[in-house]
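Report on the structure given below.
A single protein chain has been removed from this complex, and every other one stays in its place.
Chain nomenclature is as follows: A, B, C and D, assigned in order of appearance, with residue numbering initiated at 1 for each chain independently.
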Amino acid sequence: MLKIEGLRKSYDGNEILKGISVDVSKGDVISIIGPSGSGKTTLLRNMTTLEQADGGHIQFADVDKDFQKLSSKDIQTIRRNVGFVFQNYNLFNNKTALQNITEGLIVARKVNKSEAKKIALEALERVGLSDRQNHYPSQLSGGQQQRVGIARAVALNPKVIFFDEPTSALDPELVGEVLKVMRDLAESGTTMVVVTHQMNFARNVSNKVIFMADGHIVEQGSPESIFEHPSEKRTQEFLTDILANV
Amino acid sequence: MLKIEGLRKSYDGNEILKGISVDVSKGDVISIIGPSGSGKTTLLRNMTTLEQADGGHIQFADVDKDFQKLSSKDIQTIRRNVGFVFQNYNLFNNKTALQNITEGLIVARKVNKSEAKKIALEALERVGLSDRQNHYPSQLSGGQQQRVGIARAVALNPKVIFFDEPTSALDPELVGEVLKVMRDLAESGTTMVVVTHQMNFARNVSNKVIFMADGHIVEQGSPESIFEHPSEKRTQEFLTDILANV
Amino acid sequence: GNHGSNKAQSSGKASSNKPTVIKVAYATTNFPITYQNSKKQGDGYDVAVMREVDKLLPQYKFDYVGTSDDDVLIGVKSDKYQVGVKNVFYTADRAKTYLYPKNYLGVSDSGFVVRTKDKDKFGGLAKLANNKGKLVPIAPQNGQYAVIADYNKTHNPKIDLGSADTFVVSDALKWVNEGRYDAFFAIRPMYEANVEKKNGANADLKGKLTYVTLGGIKTYPLFNKDQKALAAAYDKAIKKVIDSGKAAQLSEKYFGQDNFKLLNKPFK
Amino acid sequence: MSLNTDFMVKVAHTAIQGVPVTLQIVLVALLISLPVGCLFALIRIYRIKGLEQIVKLYVSFVRGTPIIAQILIVYSAFPSLLNMIIGKAAFSINPIYYAYIVFTLNSIATLTEVFRSALQTVDKGQLEAGLMVGMRPRQIFWRIILPQALISALPNITNATLYLMKNSSLAFIMSVKDITAIAKTEAAFNYNFLEAYLVVWVYYLIICYSAEVIFYLLERYFSKYRRSTKKTTYFNWQPFSIKQPNVSAEAELTESGRGDHAQNRRIKKKL
Partner (left out) sequence: MENIKLIINFLGQLLPAINITLIVSVSSIVLGSLLGLGLAAAKQSESAILRVFASIYVSVIRATPSIIMIFVVYYGMPLFFSAWFHINIEGWNRMYFVIIALTLLFSAPVSEIMRSAYGSVSKGQTEAGLMVGMTPFQTFYRIVLPQAFVVALPNFANSVINLMKEGALTFTIGVVDMVAKAQMIVANNSGGYAWQTYCALALIYWVISLAIDKGVTLVEKSYQAKRKTIAA
């Protein structure tokens, strides 16, 4: 459904992504793991056209082109078909929880207002925040903000939702509530690509795990194969490190 | 060495801290744990005079006074003797990683420039960021930013360092490194007060754990007593909750 | 309590051997009546006459302060300056605010600049009024504004009197030439400097425009209300300056003609 | 020196006719220059090729030249030029239109800079979030970025407006009779300029203060999302006092969208 090939990206001459290929099928829940600075965030931002890649090919929705040749219409098509949940929430500061969700529906999808409100309320309900609909982001806890962020992406009913470390800015106590929401989404068949350090999520919820390091995909496969029989030394090291600290 | 008694703080009539007493001896590594909203951050901010407490007494450095009677000289004395690692980094946006560290040394401690730079480089080395010394915060990942924040506090070599959830924004992989730095600090005799959700740190590194809830200290004692034989029901509940999510 | 004024007055009467210093304010943008010359000194007809007056008054010493029109007026009113000169005409209203001396200080050759071909149509107050000519708006603080306003009080039809802040003379001349307006209220030296002189700013309009003298208007220095003694002394001195022909001489020098002669002719 | 109060009353009566004129000039100039200034600011921020240089030149030229010089061009030279094209009709244009032009051109330059600085206080994350819900940049700009930028723009827009209000008296050079012009004309008969100016001052105080209040209310409206549901006490001006009671959490929470990374501080439980 979504296919990326040979994605490259450099900043100031430093190559951060050195040719990444990812294949997402409908219903996939893919976890991307890897050390800090390995390029996970950069990968997500380039796949979703938030940044312009230096090279590579994308096949998604009606688009089948090199990244560098994407027209603004293509970009709009891609963006209309993805959802993005940011590490630092990035809720619209000047909109209430409800408005944060209706905004995209009304403005980008041309859904009429009452319909948009209905969808938004459902989405809020799903993340357990119906009672917070009129709060501004500054009046919500981090966990609540992130759940609104998820509801915002979900409400648009995109083909794929991308998550960039959705729980890393949260207190462990609040992590549970967000993970539960994500697990529910996965179970209801939503296609998801999740950058995470939450190993139990990667292992138990996703059907595919990608391990990245230094701008390469070092290894990918089913959670079992990655967690139980990692074939690469780099993967083993990473897993040892990370599991020691939980 | 640092003694707080009966610390109280209200916001707009809501009492957040309801008379907290903390006793920190030289070399102590104290972990403060507790649910979100229990007042942990508020406690740290009031102990360090970032906010003015409504009542209570402090005994630290040369100061032995009620909070409300602190002169500006007292406040300066207290601040010169504490370090603070913020939950949200709070790096100086207009300074490079290196400058973030030298700033306090040169301006507040009157260390000469080359000496300050030496200390700062050492501190950066310790958190594994020597190669990022000339980056601005906006050019660093969240994990990198927080490590600079820790280096900044450490470099000042204060009597006590306060950490407000120092690893909550770090990737698990790096948590180990940072915890190692903190462990080293503990071993070299640095006194530390750490608000954390990192239970293995609380259990393995600290010599005293304080459990807070609703503005009270519910229970305090050695890590063993708190984690293995919590005497209060509230503590037990909290520990069950949090360990389920890791 | 204003120290300056009290001192000026009391010592003026005592007339000890030390002369009383009098501040004479002059507007610096009224060439050639009051202006600042290249040596940064006060100059112009009004200033020169005041210097003559000063010579005749040993008990006073005039000190000249160059400043803006507004400041001359407000300064004299508040006694910061005791006298002000800026080509001031007399009106009854103003005499309530300032002390006008009995004797005038000079005569201003005032007239209309009109297109030469329309000279007979607009070259006079009545002509302009009757032919519904358009007059370039006049700055209200300018004495000319009052002249037209006074004319309108007693005559019909009236002249369409518009006001605007001081505008640029050479532009006003152009406007008359191109027909935007029909007449421009000016003084002769201004017209001559711009149009008649060989390298004047509007020398290209020479022949196309004509200056029509309306008549001579008496100009006065303004005194602060409290300066009665000074005004009286001035009155005596100015009479001598005019009678001796010195003033006429200065008029020749600054205006290129003896404006006093205009007083014998009717105002058109 | 005593003030002629009868005269002041009289001036107050006549000068009031100038109020609508002053307001018209200010309103027209603002209504045009606010959107245009904003557009110009965006051109500069995004470095639109070609246009950026033009905007830069325009701003420096208009800001750099005295208004009187601009009036000279617009009011004196322009109609003469027009005269050659459309004939005498050029001279019957109401001079207030020239005033609109001069002051609009001026405000555009000022407001370009105001918006340029204000727009840059908004975090990039806001833009990205908008893109990711499928909004177009233009939609994000109107609905998300501009409202947030206005908080820091409004105090400066107020400055610009008051400056414009006061400068509009220069329109008298173009024979437009605003408050100041009428007062000056009155004063010309008896030379009571001081009194006239004092009356003018009172009018400006009233008008400017009303404008300030309006802008202040707007500022409050746009920053409503920054306020918690609780009322907060003023935080202390930090540089000059050592104690900082109530560095309020709200104040900090407002920054949550600004930092590059999440800020974990938040208000929990019912506010």
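Note that a residue touches a chain if its C-beta (ideal position, glycine included) is under 8 Å from a C-beta of that chain, and two chains touch if they have at least 3 such contacts.
Here the structure is a predicted model, which is why all the values come from computation and not from measurement.
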item	value
Selected from B:E5, B:D23, B:D54 or B:E103 as touching the chain missing from the view	B:E103
Options D:H13, D:R63 or D:K88, residue touching the unrepresented chain	D:R63
Full-complex contact with the absent chain, from D:V11, D:V74, D:V122 or D:A171	D:V122
Options B:Q76, B:S130, B:N200 or B:S222, residue touching the unrepresented chain	B:Q76
Residue ranges of chain D at the interface with the undisplayed chain	45-46, 56, 59-61, 63-69, 72, 77, 110, 113-114, 116-117, 119-124, 126-127, 145, 151-156, 158-160, 162-163, 166, 169, 180, 194, 197-198, 200-201, 204-205, 207-209, 212, 234-242, 244, 247, 251-252, 255, 258-260, 263
Chain C residues touching the omitted chain (full complex)	1-4, 28-32, 35-36, 65-68, 70-71, 74-75, 78, 80, 168-172, 189-190, 193-194, 200-202
Residues from chain B at the interface with the omitted partner, ascending	48, 50, 76, 79-80, 82-84, 86, 88, 90-95, 103-104, 107-109, 136-139, 152-153, 156
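As a convention for this text, only the chains that are shown with their structure count from here on.
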item	value
Rigid-body rotation angle, chain B and chain A, from Cα fit (steps of 5°)	170
Most central chain, Cα average position	D
Where chain A and chain B are represented by their mean Cα positions, the distance between them in whole Å	32
For chain A paired with chain C, centre-to-centre distance based on mean C-alpha positions, whole Å	82
Whole-Å separation of chain centres (CA-atom averages), chain B against chain C	80
Contacts with two or more other chains, residues of chain D listed in rising order	259-264, 268
Shared-contact residues (touching 2 or more other chains) in chain B	36, 142, 165, 168-169
In the complex with chain A, residue positions of chain D that touch it	125-126, 128-136, 139, 143-144, 147-148, 222, 224-226, 228-229, 250, 253-254, 256-257, 259-264, 266-268, 271
Chain A-facing residues of chain B, complex	35-36, 141-144, 165, 168-169, 171-176, 179, 197, 200, 241-242, 244-246
Of chain A, residues touching chain D in the complex	48, 50, 76, 79-80, 82-84, 86-95, 103-104, 107-109, 136-142, 145, 152-153, 156, 168-171
